[in-house]
Structure formats: C-alpha cells, structure tokens
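Note that this complex is displayed minus one protein chain, with the remaining chains in position.
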Amino acid sequence: MIVVMEPNATEAQVEKVVKYLEKHGFRININHGDILKVIAAIGDKRILNPQIIAGFDGVSTVKSIQEPYKLASRTAHPEDTIIKFSNGVKIGGKEKPVLMVGPCSVEKDINSLLEIAAAAKEMGCEFIRGGAFKPRTSPYDFQGLEEKGLEFLAEARRQTGLLVVTEVMDTMDIPLVNQYADILQVGARNMQNFKLLKALGHIKKPVMLKRGPAASIKEFLLAAEHIMYNGNHNVILCERGIKGYDSDFTRNTLDIAAVPILRKYSHLPVIVDPSHGTGRRYLIEPMGKAALIAGAHGLMYEIHNDPDNASSDGAQSLDLPTFKEVTKKFNKLIGRIDYDNKNS
Amino acid sequence: MIVVMEPNATEAQVEKVVKYLEKHGFRININHGDILKVIAAIGDKRILNPQIIAGFDGVSTVKSIQEPYKLASRTAHPEDTIIKFSNGVKIGGKEKPVLMVGPCSVEKDINSLLEIAAAAKEMGCEFIRGGAFKPRTSPYDFQGLEEKGLEFLAEARRQTGLLVVTEVMDTMDIPLVNQYADILQVGARNMQNFKLLKALGHIKKPVMLKRGPAASIKEFLLAAEHIMYNGNHNVILCERGIKGYDSDFTRNTLDIAAVPILRKYSHLPVIVDPSHGTGRRYLIEPMGKAALIAGAHGLMYEIHNDPDNASSDGAQSLDLPTFKEVTKKFNKLIGRIDYDNKNS
Amino acid sequence: MIVVMEPNATEAQVEKVVKYLEKHGFRININHGDILKVIAAIGDKRILNPQIIAGFDGVSTVKSIQEPYKLASRTAHPEDTIIKFSNGVKIGGKEKPVLMVGPCSVEKDINSLLEIAAAAKEMGCEFIRGGAFKPRTSPYDFQGLEEKGLEFLAEARRQTGLLVVTEVMDTMDIPLVNQYADILQVGARNMQNFKLLKALGHIKKPVMLKRGPAASIKEFLLAAEHIMYNGNHNVILCERGIKGYDSDFTRNTLDIAAVPILRKYSHLPVIVDPSHGTGRRYLIEPMGKAALIAGAHGLMYEIHNDPDNASSDGAQSLDLPTFKEVTKKFNKLIGRIDYDNKNS
Partner (left out) sequence: MIVVMEPNATEAQVEKVVKYLEKHGFRININHGDILKVIAAIGDKRILNPQIIAGFDGVSTVKSIQEPYKLASRTAHPEDTIIKFSNGVKIGGKEKPVLMVGPCSVEKDINSLLEIAAAAKEMGCEFIRGGAFKPRTSPYDFQGLEEKGLEFLAEARRQTGLLVVTEVMDTMDIPLVNQYADILQVGARNMQNFKLLKALGHIKKPVMLKRGPAASIKEFLLAAEHIMYNGNHNVILCERGIKGYDSDFTRNTLDIAAVPILRKYSHLPVIVDPSHGTGRRYLIEPMGKAALIAGAHGLMYEIHNDPDNASSDGAQSLDLPTFKEVTKKFNKLIGRIDYDNKNS
C-alpha cells in the first residue's frame, strides 16, 4: 500500500499512519520528498482496507499495489483452470471452445425446447441453456416456469446428451437448481449478490458468473473470489456486455477485450454471450467470431424455433435455420467439428 | 406502442405485425407515410413486451409510449405516499425531512454504537442506521455481525427511541431482519435482485430501496414496482450515487436531479445518501444541503465515534463533533428543530 | 511517481527503470518487499509521462502521486481567483453569486433579445448570454447568426449594462468574438480542442470553460491548465452535466458535487448551468438552488420570451414570467438583491 501524505501534513500525522500500519503487521518505508512524503507499506492488504487509511488526517491518497483477489488471480495459480464434465466435455485452457445455446426462457411447450435441443445437438453444441427462473426488469414480464422448466431441461439432456446450464437467482433455490443443472449460472444483475455467491461456494458443481452491466474487471474478479473463497473453485466467467453510450443500435456494449485481459490476469475460463451482449440478432455472428478469435473458451447465444413468439428476448435470438448457418461458421473458424464433411 | 417499419417493409410484413398486435388486444392505427409506415397500437404494454415486435421482419424500431411501471407512478396515484411509524415519525409528502445516521457497519463493541445513537438522538435525528449484514466487494473485508448486530441496533433503539434502518441481503434473512428493523434496506447492488424484491413485497414493514450504481430512473422505479406489485406499497427510494467519470475525487456521482424527477413522476418518498453518494467526508455537508433544497424527504449519512478505526467506510463518515456541527446546519436549513434555542 | 514492478521482475529490469528515472532528474527510493518491488521516484512528473515507464518490461503499474496540473491547483495558488469586470461585477471567492441568462441562440429578431435582456436586468442578473456561433450535433439544425448575433448582444449590453458571455468555437473566430464578448465561452464539446484553448491563453478577457460531457475532474482542470499555461489566468469553470444512465428524464446528469470539489482543489470560480445540465425546464429551479447552496459562484440558465418558437433548446428554457418567479427565489436564497423590497 502506498500512502501519499498532503504537502502540509505534520510529522505527528505521518507518525500516526505509520504506527497504525505497523500495528497491522505492515513493513514501512518512508520516502521524504521535498514536496510530498510517501509511505510504502508492504503487508497483507486483505487484512486492512485502504479506505481506513484514506480517512486519516493529512493523508492525500492511498493506492493499493497488490491485486485484491488472490484465488482468481493467475499470479497465485499460473496454470489454466480446466473444468471437466462427466461426459468428457472440458472448458478452459487450450480445450476446444464450447457452444451453449438455447432459448432465453424455457417455455410452456416442451416440444419447442426439444426441437431446439435436437438442432443444437446436430450442430455439435455441448450445452443447452434456458432460464427456468427469470430475472425481469419489470414485474409484468414473464417470470419463468421454475421447477417445471428445470424438468424440461433435464428431459432435453436425456434425449440429446447435452449438458444443462441454467440460472439460479436466490440462495433458497440452490438445492433445487443444483439437482438439475450441470452449470449453475449467476445473472449479471446478481453479480454482487454476495449471499448467493457465498452459498454457491458451498456446492461442487461449476458456477458461471456473468459480468455485471457496469462492473469493472476488478469487481468481476472479486465476485468470482467470493465463490472460490467459500470453497468452489469451478468458476467460469462470462462477458455479456456493459452499459455503453448507445441505446439506438444495441442493448449493451460487448467488451471483447475482457477476454484477453481475463485470460492474462486470471486462470479461469471465459465465455462470451453475444446475444445479451448486443441485443441484436444480426450481431451474433460477427461478435461471436470476434470473441472466439480473441480467445474465448466458448460462446453462449440464444436460439429459438419461433423467435417471434418467444416469451422473452426474441429480438436477440436466432431462428433455427439461421442458427445452423451461423454455427457452421463458428465451427469452421475454430475447427470444432468437421461439420461440412460429416454432412456430405 | 409505436412500431416503425423499415422503408422497404412489405405489405405482408406490416400485416403480420398488425395481426399479432390485434390478437393481443391492441387497437391499431396505421400511418402510411411516403417514407415510413408507422403503426400506432394502443393497449396494455404490460401484457406484451415490445422486444417481441422488434424481432419481426421489416420492423425498424418499437417505442413504448406508456410508463412501464404503474403502482410506483404518480399518474396512477396522484397523492404523495407518506409512511408513518408508531412513534409518530413520518416520511414523505410535505412532512419534515428525516435524518438517518449511524456507522456503516455495526461493530463488535456495543458501546460505540450506543455513543453514536446518543449523539444522533441529541441532534434530533429520527433513525439509527448500521449494517449487520454487509455486502462487500471483497470476501476479505469485514462481513458484518449478523444477528448480534441486529440485537445491538435494537438496544440502541430501546435506549434512545430512534427507529432502526438496516440492510437485508437475502430472502432467507428477511424473517430475522424483519424482527428487528423498522425499515428494511435493499442495497444498491441488490436493486435488481428480483427474488429479494418479491419477498419484500410480502412483508408489511417499509422497505428502503437504494438505486443501483448504473441504474436508470426507469429501472429504479421498476424495481420499486416489483415490491409494490407483490403487495407492499411502503417503499422509500434512496439515491446514493451512480458510477461517473471520476475516481480520483469521488467514489460515485450523486445524482441530485433524481430527487425532483422522482418526486414529479412517482409518489414515493425519496431519501439521499451523501456518504456513499460521494465517498468523501467533506462532501456530506454541501451535498446534504443540495439534496434537501432540491426536495429530498430525508438524508442518510454515516457517522462514527472513531472513524479512523471503523470496520468499513471510515473515509466517508463524520466523527461526532463534526456530525453535530453539520447536522446543526441541516436542522437550520430545513427548520427541523429549533436546535440553537434548545441549547442556549 | 510510484513504479510497481511485476512479482517476477528481474534485477536488470529494476535497474533499467531506475537508471531511466535518474537520467530524468528523479530521486529514487527502492522498497524491496517480499512480493513486490516498489520504486518511489520524486521529481517533476511534468517532464516525464508515466506512460513511458508503464511500457518498460517488468513494470506492473505506474502511479502518479502529484497533481498533473499546477496553475489551476489550489496547492500552488491558495487564494481564490476573483475575476473583476469594468462595471464592478466580480466572480469568485466570497463574492455574491452571479446570474447569466439569455436564449440558447441569438435569433433573427433583435427585439426578442432586447426583451429578454430587459427582463434579466430587471431581475438583477449581471450577464446576458446567447450563442452567435452554435455547435450543433446535426448539420441540419440552426447554426447561429454569427457576427450579426454578436452585434445584437452588444446592443443588448448598450441598452441594459449587462455584460455579454458568448461562445467561440474556433481559433479563427477569436478576434471577432473578443471584440464583442465580456467573457468568451468554450463549449463542452470543445473542452479538449487544445488549439482553441491555447489561443485563448493569448487573450486577456476571461474565458468560461464548460466541462466536457464525459470529462473527469482531472481532465477538466487540465483543460483549464492549457489556457493558463499559455498566459490567461482568468478562467471560469462551468459544470454543465455529464452523460449519465438516463435518457428518458434528462439530457445529462448535473454533477453538483463538482462544485465543492473544484472549490477545494482549485482556486478558479465555478459556475453551474442547470439548463444544459438537465435539459428540462422544471429542473432549473431545484438544481439551480442545489448548485448555489453547494457553493457555486453563479448560475447560467436559458430563458426565452417565446420558448415554443426558440431556434434551439426551447425545452430547457424558462419563459419570462417563470424566469422572474424562479429568479426571485434564487435572489432570495443567496441574498443577492433585496428584490421583494425593491419592488414594493
């Protein structure tokens, strides 16, 4: 921690800061400049919040010099985390990127979901996604089928072998969702629901954490740290767009640079969601490709057999024919499956 | 709902939109312009998400013309909501603004809290605030005393008569917090924790909802709508700063204009938190005054008997002598109590 | 400057940084921590851009510890700057806040401007404002009357004694605008038009610099520094709203906290513009009051004798009767003139 004192700070004020830091186990080095005094304190920031020092009289600014997360950081864990599923699918490191597709919400008609799942399977996707519990900005929007939706997803898995990724919104629902899901997803607006993160630290299944709509990379990694600190190291990060300056052309600004940044500073796998990340169907293909070439470990995108009648997010879902066309291009780009040959 | 078709939309595409809207009970009026066709559809937006229409072929844009919230809106409820407590305190409308003060976190030493509460009482404040459950960006920061903290707050209430406002972070904790609190607070990062909002709709005590750090006014009112829609109309809105362009001088940008805006478009009371809203102690006074003069129904700010040793947020807390000085000015500005006379 | 090396930085890498800093006249103090090496370098940041050091191998981060502006900073100039005009009007320090009012654009009919100016004079305002050169987002919007508009403003000054504040958009127009204006205004979108700032450093008249719509406080003060560095120390800062999360209820988020922040860290006067800062007529009164009570040295707001037919920004202008009512309240709040007595 670097503590910069005000130009006119008194010796007593400097002394007080030093004493306080020493009491908390920091080693101190004071730099007596002509203009400013700078106190460099080496110790465990994690046991002392710099904001406390910032409040001392005579202190101008306090700057952390250590990453505030530890378990999520590549510094402490240089090898990539690779998450393995019972059917052999792997996410992370140098493994082939995965594809997670499905409708925004699981809907009343199970046949719709099964048709979507069959198409996903045909195209070589590994995961079926769909919301059974739906966070909705308005209470007047469709709120999800809850347990019925989870059962539908399990049936789709039984029929196709696809793994299930679905959202959990509340600590109370964890036991239920945990029964059905292969990956439990935390939605963007719950990224800092710390009770939920903590509780997910106590299960064993992988958790996919979506980045909050205005979260910094640091806040994102600290949210992952909450889960890991409580015991579950199987965390997957998901970039899904942040609030930008545009509402005419997109819902969000998809931050592709987050992929190489997260891969450099963390060992956790990184998935990108170009559906929520843009809110526009026609952007799924170019932004999915951009994410993959920038190093994403997988994509999650929305597809629907009848987007015009989807319960939610139709405008950002691909219909099945377009889904196949776009996915063929993704598969080709990343050499996932030799799709064209298989079909010829 | 206004649906603007693409310049080259076909008659069949227009037809399809019209049929779909009519099926959902909308009355239709088509405007055949030279360049653009515009479909005006009057009906209940709340039963049809405009995003669905936006996904139809040939549709350029869809614009809602109705407020998406209903219960929180002043249109539907022209009189101010005034929340009344058993001891006669009232929040909202033309009632005297209230003051809610206390430490960021309730800490191990109950005497600290009692000293703070006594000072708050002396200055005419109505509420003691303090976190027993603490949402923390990092898992390494102090997480709160939980039930013990609630007991301390109740003891402070017993000794001073101050009402208690404290945060609830999770649906599971509602019964416990509900036992102790006079107002249950929802933190900014939980503003869109919809399960929590829904569950708080089923209690009777007032809920204070803090605005999310990147929430629009509309999203804020829709979050309040979730609580109200589920049965609890005693909602207090709290502006606490949004993410801005500056991190050198403040933690957040306090959006004072939200006060007159919320008062114009909603009937719910509006509180302002200049501590979190700025992150700097010296800004509490000018920003608290600004909020009051702009029409806030009250202020919430952090005070501490020993800010340098506070478990959290020392830099944005006032020590007790400064608290008294600043609060004397607030009291004078709003004529809350005739403090100077009382003490002379 | 604090240079934090990567955990695995080599001795040679540390050495290279140290040599480079010493070559540029910095005094060095190395802190050899267990985890990180930290180099504290005291010297003139202004002759060495920290970004250069940030690019060296083995460097993790570089943090400035000195304010990058000097002339605009209160550290170097503890007394308030007070700007004086020939007619005795003063802006800054503890002087009475000033009021700058007028139409967004000067329009074709001079009588309109003269009627507005007369009302402004009657209410005790000190300045008439109005754009002769208009920055417009669209080329299809009204671009201003140019010199004709300046002549109209001069005529308004001749008739009322009000001082003239008007925008200059380009270096080439400085001589012309300088002939007519008492204060030359730099618009928000030109805040970092460095050639314009530099050229305005070579005139003697006061310059009012509006904050850019996404500018940090530091960028704002550095823009002022450009003018001052080139010779003109008569700079007035104007907060006029930043881009926020809301476009339904406001055009901008007025950052009232900028007022006490700028007054603490700079000695320059600070004006607030609640018209552009909100984009809504009904917010001028509450936000103008909030700005004044937070310490603004004056307000600038838009008024018009016929807002419905204004060439620009009618929605954020007050008509004359409302202007008088609102201004009476501002006058009362700040004790500017004993308006009620004068009229009774």
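Per-chain numbering from 1; labels A, B and C assigned in written order.
Here is the rule we use: contacts are C-beta pairs under 8 Å (C-beta built on N, C-alpha and C of every residue); 3 or more make two chains touch, one makes a residue touch a chain.
No experiment lies behind these values; they were computed from the predicted model shown.
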#### Entry: Option from C:15, C:109, C:141 or C:325 whose C-beta touches the chain left out
C:141
#### Entry: Option from C:193, C:266 or C:331 whose C-beta touches the chain left out
C:193
### Task
With the missing chain put back, which residues of chain A would touch it? List them for me.
214-218, 242, 244-250, 253-257, 259-261, 264-265, 277-278, 282-283, 286-287, 289-291, 293-295, 333
### Query
Which chain C residues would touch the chain omitted from the figure, given the whole complex?
20, 46-47, 49, 51-52, 54-56, 68-69, 133, 135-142, 169-173, 189-190, 192-196, 198, 213-214, 219, 222, 225-226, 229-230, 243, 281, 307-310, 312-317
### Message
Suppose we count only contacts with the excluded chain; which residues of chain B make the list?
### Response
2, 4, 7, 27, 29, 31, 33-36, 38, 40, 42, 60-61, 63, 65-66, 75, 243, 245, 247
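The rule we apply is simple: only the chains that are shown with their structure count from here on.
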### Distance from chain B to chain A - Cα centre to Cα centre, in angstrom
26
### Query
Between chain B and chain C, what is the separation of their C-alpha centroids in Å?
31
### Query
What is the distance in Å between the mean C-alpha positions of chain A and chain C?
39
## Note on the structure
Among chain B residues, those touching two or more other chains are 214
